[in-house]
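Working notes, beginning with the structure itself.
Note that one protein chain of the assembly has been removed; the remaining protein chains are unaltered in position.
Naming follows writing order (A and B), and every chain is counted from residue 1.
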């Protein structure tokens, strides 16, 4: 609620006069920063009094209108556009995604530096955690490299959370992660753990991660998007570039076929900020990438 | 009208009047006369013949003929034996051969050959006698030969002194048709030293100590060097294919697929003895060939057919570490060891080793415990033959004593890997099970320096080892194994990279080799250690789908995990880089930089090079069309003594500070230069624009055209549209909503 002036009804001149509108008159208040606040009252459909507070700034918009240009704007459409109404026709015109184009002398280096760091960090983290243990089958390999990965891959969020848990900042988190997965993995070693149970471990792991390193806490399902109908030629860094526009991407997981290296057609993108994820979802859904149209939605939680 | 019989006049028939001699047919003679052999190249003079009489002459001639015909064609008539007034032969004869080559062969072979007990033939070319023997041809006085004035040659090691003082390394790049040598400027454009098109025809190669750059041509091999890159030596081995140097750059071996054929005119460097040979060993200093060898036919295999070796073995002639010996494998039978500089077989005999299939010299002279005499070592192995087990042996030259021998069973193949100082030898043995179905590998590691050369077995590897590399100057190694044999599958199978290092042991002893870490599910297939050890790049080359380069540090100065506390290495992955389509990787000789490149000889996509520092940070990449070859220039061994090296290491901090200052200055000065250049360009541009605009305005005025050609037309247009004609400026006061809220009140 913007600042309001203290309207003392006592100051009203005509107290007796029943104003047809018992709506208080609109007010204009000058704010300190140069903007103006306008308070208006009206009745809405349910006959309730609604108070609208608007803070605005007055600007002078100057436009040099070339008469010829103005004249052309009024021309009648012809040819294949003859039947089009005013304004851009949706079948011919659309707005693309926002491109940040900032010329710079070292543009190449800047572009590279951006993409390098997260990768380097990820690699360092991977090797720091020496106890490599797969959460699916408890083998001595990363979960992403598990031979049973194929049977479990569609449940990506759990994998996302797992990796988050696994890549804890220090050994502690690392211990918690596998530990967390160990519980669901309880029973026979290497046996198939249904996603329901595994999710619990993942969540625990994610929780552990959250406790340990704040930044990993945000990497949870609420800011993770599932992108489907991805071309098989797609690469992780390409996806990262595309989604980086909307905000910091903490993780990109592109499902790849183990043997051929081709993308399996879907990917998970985790954002640092959920707001960014929302923006990305809105913008990238339906985006034409190579010969396929992407489908972007929020990743559903396991169970 | 042609004369017919009726019209023939009597005069014409009268022959007596016709004088043939008057007819001048000299021109016809010139044209059609058969030219007799000019020159006396086919003649030889034979001296030292016994004195014979006219009657004995035919017998002597016949006897002589038998000898003479061994080298060529001659006949009785072609032998002229002059006789003196006293009725006896003058003890020499002229013999004509059918070709000058035969005459030359006669001189070569028959000169000084014994005719009988009392006579030795002397055979000389007639032309030689003419040249040397004729009076007046040779000065009576002895004049000493003129010695050319001494020409100072350039310092061949000048490349070691970097004029910029930064201690940069050089490298050569062969792209398109041009070969260029550059200083490594890390991130910046390499500084060109020399760049010549068509410097080589096939490839370039550095000599092992970096002194020479070798270029390979159809006529032979040339060595270039010195500050101005002049040609130092030339070795004319026609159609040469491959070149190898001896480790101390004293000798050169060249090989050609085509046997040498010496033309009749002779060859500037090779002699008739080299005809038909494939290998030539040259002395670099003098440029003369020492000896040549023919290609060996591969011996017949057990089935009786000759087997061609899968890959041409090169170098075929292997040098000992100090250039004193060179040896060649005679597949399946023996090893021929030659002594230099004479190139004679050591003890005049080959070293018989039944069944030997491979051998390798130690890359350095090793000081073995308890051994005082000088020796050079090489190792060899023989496969299983019949009931005899396979054997790996270590032989000392010149004693030819087998100082260590090892029997092995169930061996399908073995490869020999020396460590760079000769301190260890690893024999990678591919073993098969009794049924030959499964394959496993063991590594037999010989500790050369210890007494008795103990052998340690590492047999924890279940898969086939496709690559192996020792750490230079160190005692750790890396292996790459794969689960399936390397076949022709479309997708190369996943590989595992394993690191091994010795355990910590008391005192100076080296502990047993233990497995340190294995990284699985990788695509790597090549190992490149830094020449100083400690850092290694494990790469995937020749793979279109994956092309990563993993940079590892084996002495990481961070935490060491518990499991490794007894091991002498702390493995850490520093960085992973990617170079699409990489075909080759090479460390620079100082171990500071890694160059990776995609050669156009292997594929044509994205050729060019990348330079990384030892941690895997990419410093520079440059795509170059038709990029063929990159090679760092090797450095000779350091001249500093151990104490001096220690001193430098102690003062490293001091030096670092100075160097960093210098670097910062350099970078900032480069910037200043760039900025000045830009300023100049800007000025020039705007000045030029001014000039042009003035010129055009003048021309326009001269032609009577208005300044803006379209002004009138546009004015007309505007008039149609907006009678006021002027461009309107519309000012609008707009509200820009910053914030809006609604609430319900009563």
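In the analysis below, a contact is a pair of C-beta atoms (placed from the backbone, for glycine too) under 8 Å apart; a residue touches a chain by one contact, two chains touch by 3 or more.
The rule we apply is simple: contacts and distances are computed from a predicted model.
Student: Select, from "Dolichol phosphate-mannose biosynthesis regulatory protein", "Coatomer subunit alpha", "Eukaryotic translation initiation factor 3 subunit I" or "Protein PBN1", the UniProt-recorded name of the complex's unshown chain.
Tutor: Matching "Dolichol phosphate-mannose biosynthesis regulatory protein", "Coatomer subunit alpha", "Eukaryotic translation initiation factor 3 subunit I" or "Protein PBN1" to the record, the invisible chain is "Eukaryotic translation initiation factor 3 subunit I".
Student: Going by the touch rule at the top, give the shown chains the omitted chain contacts.
Tutor: Hidden chain, whole complex, touched shown chains: A, B.
Student: Where the complex has a chain not shown, which of B:161, B:385, B:640 or B:682 is the residue touching it?
Tutor: Final answer for the missing-chain contact: B:682.
Student: Looking at B:227, B:605 or B:744, which makes contact with the chain not pictured?
Tutor: From the options B:227, B:605 or B:744, the contact with the absent chain belongs to B:605.
Student: Using the definition of touch stated at the top, determine which of B:227, B:705 or B:744 touches the missing chain.
Tutor: B:705
Student: Touching residues of chain A against the unshown chain: what are they?
Tutor: Residue positions of chain A that touch the missing chain: 66, 68-69, 72-73, 75-82, 84, 87-89, 91-105, 107-108, 233-235, 238, 288, 290.
Student: In the complete complex, which positions of chain B touch the hidden chain?
Tutor: Considering the whole complex, chain B reaches the absent chain at 544, 580, 604-606, 623, 675, 678-679, 681-682, 685-686, 688, 692-693, 696, 699-700, 703, 705, 709-710, 713-714, 717.
Following the convention adopted for this analysis, only the chains that are shown with their structure count from here on.
Student: Distance from the CA centroid of chain A to that of chain B, rounded to the nearest Å?
Tutor: 57
Student: Taking the touch rule as given, give the residues of chain B at its contact with chain A in the complex, in rising order.
Tutor: Listed in rising order, the residues are 491, 520-521, 545-546, 561, 563, 572-573, 575-576, 714, 717-718, 721-722, 724-725, 727-746.
Student: Per the contact definition, I'd like the list of chain A residues that touch chain B in the complex.
Tutor: By the definition above, chain A touches chain B via 1-2, 35, 41, 44, 48-68, 70-71, 119-120, 123-124, 126-127, 130, 141, 145, 259-261.
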